[in-house]
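With one protein chain withheld, the remaining protein chains of the complex are depicted in position.
Let's look at chain A:
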Amino acid sequence: MNKKIELLAPAGDLERAKVAIRFGANAVYLGGKRFSLRSRASNFEISDIKEACDYAREYGAHIHVTINIIPHDEDFDGLEGYLKELENAGVTAVIVASPTIIQTVKKVAPKLEVHLSTQMSTTNLKAIEYYQRLGVDRIVYARECNLEEVCMISKNSPVPTEAFIHGGMCVNYSGRCTLSNAMTLRDANRGGCAQSCRWKYHLIQGEKEISKEDCLFSMSSKDLMAVDVLYDLMDANVASLKIEGRMKSAYYIASVVHTYRKAIDEIAQTEKPLDAERLEYYANELSKAENRPTSIGFYRGLPTAKAHLYGINGAGVTHDFVGVVMAYDQDSQIAKVQVRNVFGCGYELEVFGPHIDNEAFVVDSIINSDKENIEVANQPMTIVEVKIPFIVEPQDLIRRK
């Protein structure tokens, strides 16, 4: 069993990278302003990436950078210099989807590991053999692999493997879709995916409409949630477990990373699969983040209708993120809290953080920055004082049911 399996989290900016690391990610992947998919979530300048690397190092964590566009000839300008900058910044690995970029990394920035992106749809050992010859250091599976395939490959693969465990799923083989290109002129393989698969369509056969007006055809996949198979993945020596979601909030990152961290650590300690009660507990914990509805993806076989969204695409959020602890005075038990969403006196809130699990308390008073008692904290990013009857730490997060 790989007890030291890597928990790999996404980050759309420096704040989220730090949150992911603080909440237990062993590595964070992020995108620079060029060469990366999810370009709207790629806000990292080299200076930010260096800061993320320095921060990660303090926690024994690593930074991976996505260079996972399917490049056109015009896209290579500046690549070599960028790779050298990443290497100098202390980046551990780049996630790549082009043989040319793989070769360029090996030539100009050899300290960087090359991780083959899921865009390359790797589903078998012979494909891994092919990419190993190119010098690839890790393979990210296609999300179309089932659990049996992932376990068999990981046990026999000559290079370490990485599997998705949580987050959004392309309904198509990643990288093999140009719906967005056709419908919006936004290149799905160069950071512009408009998620046209999630739109509504009439399905017609011959002259007859098969689709129903009140529930049109759609190709929207539920998000992946794979806590059920964590034990199997660890037992199969998968090297890294990946959470999708560079567009997601800091609260989402914290909630999801924290939950998987605890689940992985529990499995590593017991060396047993999670029982039904613990699985339910972790599933509940994950539902506190703003997920879209979830499914097990391909891990238990081809996804059925239950793994798709046809009507409402909304999230089933059970908790709202309301604040961040900025400071805490143990003598007075007063916490300074940065308000993120509304809460008021009498609300039952829950604190969670790297060293605290879901401790609940009832708000009995709120004092604003003018030292006035207020009933409701409803001004985002302002600092208020709240009594919390147990020890909390700066950057712990507060949520309400």
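In the analysis below, a residue touches a chain if its C-beta (ideal position, glycine included) is under 8 Å from a C-beta of that chain, and two chains touch if they have at least 3 such contacts; residues count from 1.
In this section, contacts and distances are computed from a predicted model.
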The complex's invisible chain, by UniProt name, from "FAD-dependent oxidoreductase", "ABC transporter permease", "Peptidase family U32" or "Sulfate/thiosulfate import ATP-binding protein CysA": "Peptidase family U32"
Contact residue for the chain not shown (choose from A:2, A:98 or A:240): A:98
Full-complex contact with the absent chain, from A:183, A:247, A:327 or A:376: A:183
Absent-chain contact - pick from A:4, A:72 or A:401: A:72
Residues of chain A (touch criterion as defined above) contacting the omitted chain: 39-40, 70-76, 97-100, 103, 119-121, 123-127, 129-131, 142, 144-145, 149, 152-153, 171-173, 175-179, 181-187, 189-192, 196-197, 199-206, 210-212, 215-219, 221, 298, 302-305, 307-308, 310
